[in-house]
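The complex is shown incomplete by one protein chain, all other protein chains being positioned as in the whole.
Here is chain A:
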Amino acid sequence: MPTRPALSGHGLSKRYGTQYALSGVDIDITPGEAMAIVGPSGSGKSTLLHVLAGILPVDDGEVTLGGTRIDSLGETKRSELRRTEFGFVFQSGMLVGELSAEENAALPMLLAGAGRKEAMAEARRWLEHLGLTGKERNRPGELSGGQAQRVAIARALAHRPSVIFADEPTGALDTRTGGETMTALLDAAAGSGAAVVVVTHDRDLAASVPRTVSLRDGRIDADTRAGAVVPA
């Protein structure tokens, strides 16, 4: 497996009007590491995720990937980075309703110019890996919530990114399905060597992730690794 670059943020600040959504956050994500971000509503979890992924520009601080600054890149470069180095899973799958499970999983590759045959084969491989054999031709409306999320995971992983960002991927699922989906995400990411940054409300789910970063009012107030509490 090729070595993956590390993702770091230093002194990250983001303001909406006069209110700080993030203020001076430092965070390092080592290659292949899985991390949960927790915190109360409005604490800046989504903002941090979007800043790290280069979706939102920062007001202060810098984001680096493998030592290269990425926050100062132009939108074209950043979106190229998101397309190649990152994968995304959102709360409600956000699958394209007209496309089948396998087509949804293949879509990013197809949009990036991959051929129909290869992209579809790769997508089917990931769906099988995520336990969706037999559902390849189903439309999103014909999948359960957990299955739809696993299609979204396949879509996020199919192009072999370095980091997967997931914003409440289990938020719309019941506890049991949520747990299964989280496990599927962590296993699949581990299998491909990708790091995972997952935002969740659920302390139990966060417990299944080796490292937990807790946010409050835009600041990190705890960074827990394998049970040990490291003060920020």
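Criterion: a contact is a pair of C-beta atoms (placed from the backbone, for glycine too) under 8 Å apart; a residue touches a chain by one contact, two chains touch by 3 or more; residues count from 1.
Quick note on the criterion: contacts and distances are computed from a predicted model.
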Per UniProt, the name of the complex member that is left out, chosen from "ABC transporter permease", "Carbon monoxide dehydrogenase medium chain", "ABC transmembrane type-1 domain-containing protein" or "Cytochrome c": "ABC transporter permease"
Omitted-chain contact residue, chosen from A:83, A:160 or A:201: A:83
Per the touch definition above, residue among A:15, A:125 or A:139 touching the missing chain: A:139
Of A:35, A:48, A:127 or A:156, the residue in touch with the unshown chain: A:156
Residue ranges of chain A at the interface with the undisplayed chain: 46, 50, 53, 55, 76, 79-84, 86-88, 90-92, 94-99, 103, 107-108, 110-112, 116, 138-142, 156
